[in-house]
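After this line comes subunit A, so read on.
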Amino acid sequence: MLRDARLVASKDLRVEATSRVLTTQVLPFALLVLILFGFGISPDQQVISGAGEGTERVAILEKVAPGLFWLAVLFSTLLAIGRSFAIESVDGNLDALRMAGLDPAGVFLGKMSAVLAELLVLELVVGLGCFALYGPPLAHPVLLVTTVLSATLGIAAAGTLYAALAAGLRVRDTLVPLLVLPVLAPVLLAATLATEAALFGPDGDGWPWALLLGAFAVLYTGAGILAFGTLVEES
Partner candidate 1 sequence: MNDPAPSQDAFESALAARTAPLHTGSKSTRVLGVLALVLLVSLLAFALVITPPEVSQRDSFRLLYLHVPSAIVSLYVAFAITLVGSIIYLRKQSVFWDLLAGAAAEVGVLFLGITLVTGMLWGKPTWGVYWQWDPRLTSTAVSFVLYAGYLAVRKLDMDPVVRSRRAAVLGIVSFLNLIIVRYSVQWWRGLHQGQTFDVADTQMDGVMLFTALLGVITMHVVFAWLVIHRFRVAWLEHQADEAGLDVALRERRAEGANV
Partner candidate 2 sequence: MGWEYVIPGYLIAAVAIGGYTLQMLRRGRALSARVPEERRRFLAEKADKT
């Protein structure tokens, strides 16, 4: 299973290394979304942060930066998983994968790992963009890294699972967002709250959410390993 996973993952990453679809198209898209959020949410507006004595006025973009970051990641995920299965859906590749006798669980893990690696690179750049554009503080780096890793693992696992469900369908491009976004809604919620805690503190507010993200990731990786065979098997 792990051998097959490594094989598929390295193949997917090699395809990306040559085609550079994600780096030249999805990454700029994600950065563009960050700028567009600035247009949509007036950057000069301020909100009152904190309660009681310690209230202060904060730029609204700084306050909502965690949510905007994860929204940008979520939209990019749709494109990344679409690309991940687009390369398999042409020229009889899906049939050849079925013929190869690869372990379906291995194929799932491989495609998931490739998406995970691509998303992590994307998040690094988008994250830096967020700090540059919205300027939030960073109170707890460890919590931030934990949150990003566990949330991205969950996103990659669920995304790969649902993209496989729509693989080979004519309506794939419209169906995947409908299926994936409600599933990822809890991830958006938990990741935003955990990131908020990591940026503004206190980190105690964030750890339970990071834990939830970890549980989600484990659950969906398991579901993918179990279900992938059924999904890609034609009848």
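In this text, a contact is a pair of C-beta atoms (placed from the backbone, for glycine too) under 8 Å apart; a residue touches a chain by one contact, two chains touch by 3 or more; residues count from 1.
Here is how the candidates were picked: all candidates are chains of the complex that A comes from, given by their letters.
Note that this is a predicted model, so its numbers are computed, not measured.
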{"item": "For subunit A, as assembled in this complex, the candidate in touch from 1 or 2", "value": "1"}
{"item": "Residues of subunit A defined as touching candidate 1 within the complex", "value": "161, 165, 169, 171, 175, 178-179, 181-183, 185-186, 189-190, 193, 205, 208, 212, 216, 219, 223, 227, 230-231, 233-235"}
